[in-house]
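For this view, one protein chain was removed and the others were kept in their places.
Note that the chains are named A, B and C in the order they appear, and that numbering of residues resets to 1 at the start of each chain.
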Amino acid sequence: MDELEIDAVAEVELDDPVLVEGLPGVGHVGSLAVEHLLEELEGDSTLVRRIYSHEFPPQVSVEDGVSELTCAKLHAVTVPDGRDLLLLSGDHQAQTNEGHYVLTDAFLDIAEEFGASEVYALGGVPTGELIDEYAVVGAVSDESMLEALEDVGVEFREDEPAGGIVGVSGLMLGLGERRGFEAACLMGETSGYLVDPKSARAVLEVLAERLGFDLEYESLDERADEMEDVIGKIQEMEQQQQMDVPTDDDLRYIG
Amino acid sequence: MDELEIDAVAEVELDDPVLVEGLPGVGHVGSLAVEHLLEELEGDSTLVRRIYSHEFPPQVSVEDGVSELTCAKLHAVTVPDGRDLLLLSGDHQAQTNEGHYVLTDAFLDIAEEFGASEVYALGGVPTGELIDEYAVVGAVSDESMLEALEDVGVEFREDEPAGGIVGVSGLMLGLGERRGFEAACLMGETSGYLVDPKSARAVLEVLAERLGFDLEYESLDERADEMEDVIGKIQEMEQQQQMDVPTDDDLRYIG
Amino acid sequence: MDELEIDAVAEVELDDPVLVEGLPGVGHVGSLAVEHLLEELEGDSTLVRRIYSHEFPPQVSVEDGVSELTCAKLHAVTVPDGRDLLLLSGDHQAQTNEGHYVLTDAFLDIAEEFGASEVYALGGVPTGELIDEYAVVGAVSDESMLEALEDVGVEFREDEPAGGIVGVSGLMLGLGERRGFEAACLMGETSGYLVDPKSARAVLEVLAERLGFDLEYESLDERADEMEDVIGKIQEMEQQQQMDVPTDDDLRYIG
Partner (left out) sequence: MDELEIDAVAEVELDDPVLVEGLPGVGHVGSLAVEHLLEELEGDSTLVRRIYSHEFPPQVSVEDGVSELTCAKLHAVTVPDGRDLLLLSGDHQAQTNEGHYVLTDAFLDIAEEFGASEVYALGGVPTGELIDEYAVVGAVSDESMLEALEDVGVEFREDEPAGGIVGVSGLMLGLGERRGFEAACLMGETSGYLVDPKSARAVLEVLAERLGFDLEYESLDERADEMEDVIGKIQEMEQQQQMDVPTDDDLRYIG
């Protein structure tokens, strides 16, 4: 296998599509969001590309005994009453710094091939504490995009996210801008400790309003309820432990 | 030395051979199994290739004062009443993600050269506890291979192994599938804490039945008995320690 | 994006300019110093080059919601009564050993293009304790440079810095020397625990005297006062903790 191999699974004609990226990251917000889109828009979506790379972990996933080599997948979606979509999903990000550059450029190459000039990178921004109100924090590659996103409720803050944005979502903005894309990153607030379907819903609501499509959230809400149960149990355990000496290990990443 | 150098030590004509990979991994199950095959089939086997690579650790092994540069070795075996075999063994896997891709492709290149189109990757799957009944868990590159392996006792489970399969065994499936090989991974259950000859035997019994050859297990059973003694001593030590505060470090990898 | 991309933002004619490097390092001394130069000499400075590289972290910074891809920046400064300057600044150093070599060579290529043959790398040298008198320790690529720097107060010590100089500042000396540059590294003493504007001022005073330009330090002194407050609070906390069992974590890097 070459360092990068792109399988053209199908060809679909799209009209000015929008690339939506949801690879794994903080709270799995981006991947939950894009997986939910794939589920809800299944009838209108086609797998068009598989992207294999030496930059992905040397790994297969296994389901019912059958293996699948790690890859990223691009689905084309013809949305009935809205903009066409290109949905980028997968189980892994690149494993090296250089790999993030190489793969993001490859993703943007394919998006260009399908006529896309606009990108939304979906993700989470960690707050370090459990959240009641799920704000969506934004970052854009160009000032001109601020207003339209503020209109649908995205918050732009003076110095946030403080450490910048790392990985494929960051480079969708950075490399996207250098290549003439209009790129935005939508980050749902999330504790950072747990897989967070509620944060994914907050991000999707903003995206749906911006791009003008309708979405059901039932299955995402069910996953959120399951996580609520997990959180409840963790909180219970924490209360019991508060009489003991607390340790650094009390809160672990469950992602 | 080039990044990859393959020494052609000998040429052997094989009839539709099967590649069997046993590089080091969990519980050393795969390497124990292939080493046992090499021992038992010694009269019929020929070292045909040595594979050197910058991806292996920069290291020599030393035996009786004489050094040998780290490499993987491929033996050709003409099995009297069964399928011919290509046995892949060695002391190390690749040391980087990219190296796993590069080396697995090199191994498959050589297998192809000898006419192989079927691969068995042998390994262990860690259970986290000591084992009585050694099941063999399987994964295949194509659904069509499930039945024949189920018939010889391989178990295919809904979501196992949970984290997928990493390294050369995983890529034998993933890259093998992309190149048109029929590839299966046979994973003996093992605690993951100890070198496990019993797990290796369980894997070999399945393989021997699938490929139709006979095998003695005496020397492997002897190694298993030695490990039993080690386990017995560890358990004794654990019982003594249970009056103290137990720690995560109680069971360590002795590999 | 290629592994290395250099955007030519503007062209400026300079007269025998001096390259001054201030990328992040110990106590952020070098980057504070060059940022202060950029602030004070703003009226006379022009951004001439942006340097992008796969060796930088795959990251954007975000200010008021607008992203900027990680890069190093080179400003040309025409100093009224002194030597012209090329100021190298940025948020990151290279992330790999090889990257340091590749990027430092790229920086020197550009400096050469603008006619520079002299380099000052600014940084900090950690002492491990809070400092009253800020000495500036030096290292030069050629013995012939020692005297002129000693004349402006730079200290050259027998075996310091003990571990040598690592990263871009070290290579400005090492690669600079191999390419025929006269290169010096000016390192302000600093505790190593805190961002240190006082150390940056000490380095700038030496540089200004060496190159013959005037500089105001008001804004740098203000940052120093803010840090004094931080240090005061830390010392207070330490005194309170001294009745408890002290731990390794008492002093943390706040950079």
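The rule is short, and it goes like this: a contact is a pair of C-beta atoms (placed from the backbone, for glycine too) under 8 Å apart; a residue touches a chain by one contact, two chains touch by 3 or more.
All figures in this text were calculated on a predicted structure; none of them were measured in a lab.
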Contact list for the unshown chain, restricted to visible chains: B, C
Selected from B:G43, B:G65, B:P80 or B:G128 as touching the chain missing from the view: B:G65
Which residue of C:V136, C:L175, C:A202 or C:L220 touches the chain not shown here: C:L175
Contacting the left-out chain in the complete assembly, out of C:V48, C:V140, C:V203 or C:L220: C:V140
Touch list for chain B against the chain that is not drawn: 1, 3, 52, 54-70, 95-96, 249, 252-255
On chain C, residues whose C-beta touches the chain left out of the figure: 94, 97-98, 100-102, 104-105, 138-143, 146, 156-161, 164-168, 170-171, 173-175, 177-178, 183, 185
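Please note the rule applied: only the chains that are shown with their structure count from here on.
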Touching both chain A and chain B (chains): none
Remotest chain, chain C as reference, centres from CA atoms: B
Separation of mean Cα positions, chain C and chain A [Å, integer]: 37
Euclidean distance of C-alpha centroids - chain B vs chain C, Å: 52
For chain B, residues contacting two or more additional chains: none
